[in-house]
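Data first, discussion second: the structure below is written as structure tokens.
With one protein chain withheld, the remaining protein chains of the complex are depicted in position.
What follows is chain A.
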């Protein structure tokens, strides 16, 4: 009986499993192997041990730059996005048409092509005097700025893009989390004379902790994988990282090494470094949350 069903069962699993192994498990194994080789895609890979990782983490200044940029960008983007998403969720959690329109509005960037969005920002921050950003600062008497050609402005611009693009997504999750908090908690707090702030501080925030952890970790993961914004907005003639690599981050660097310089072994080492960074940061985040919960 059991075996009679096992055959169709395996047959049903087979198409997915074959593709899963062929285009995910096998490539991952390959990628791990490439990371320890010197490989240009034409000649067979030659094994070099941990040389790629040693060079990457201890000698490569561009990788150091990509790493620092990534951490600064991720810290700023995730903090601002999460805080704003929470504020928006508290303000617009209701079922009135006004709240629903606001939620729709904030969510729009999440469904819009990242390339289209990046091009819009490129147009807003154009160096020309008639660009929107330059026009707006002109109203308060500031001279036009070479937005995209000023290295110190690269990360701030990318953070603005990330917050604009990401707060609606966090907001939707926070709204779901807020609406799951039992109303009785608030009622008994009000009976005890708790102010709106006290209710937020002592009920809403603690109850939202799992949701917050979830939002923070998913934002962290996607922020570390940023590519399109850098590639489109800060695209230069010769490099993918913007002026003086001011916007170079992990995935753009991976793309640069792998698909413009064809150092596939080295690029694979970058890919696994990306995995390690995301994994470690997520684990730290989980530990911190757990520790905070036990306080």
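In this text, a contact is a pair of C-beta atoms (placed from the backbone, for glycine too) under 8 Å apart; a residue touches a chain by one contact, two chains touch by 3 or more; residues count from 1.
Everything that follows uses one rule, which is that contacts and distances are computed from a predicted model.
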| item | value |
| --- | --- |
| Undepicted complex member, UniProt protein name, chosen from "Carbohydrate ABC transporter permease", "Cupredoxin domain-containing protein", "Spermidine/putrescine import ATP-binding protein PotA" or "Molybdopterin-dependent oxidoreductase" | "Carbohydrate ABC transporter permease" |
| Residues from chain A at the interface with the omitted partner, ascending | 2, 5-6, 8-10, 12-13, 15-17, 19-20, 22-28, 30-31, 34, 41, 87-88, 91-92, 102-117, 119-124, 126, 128-132, 135, 138, 164, 168-169, 172-173, 175-176, 196, 214, 218, 221-222, 224-225, 227-228, 231-232, 235, 251, 254-255, 258-259, 264, 267-268, 271-272, 274-275, 278-279 |
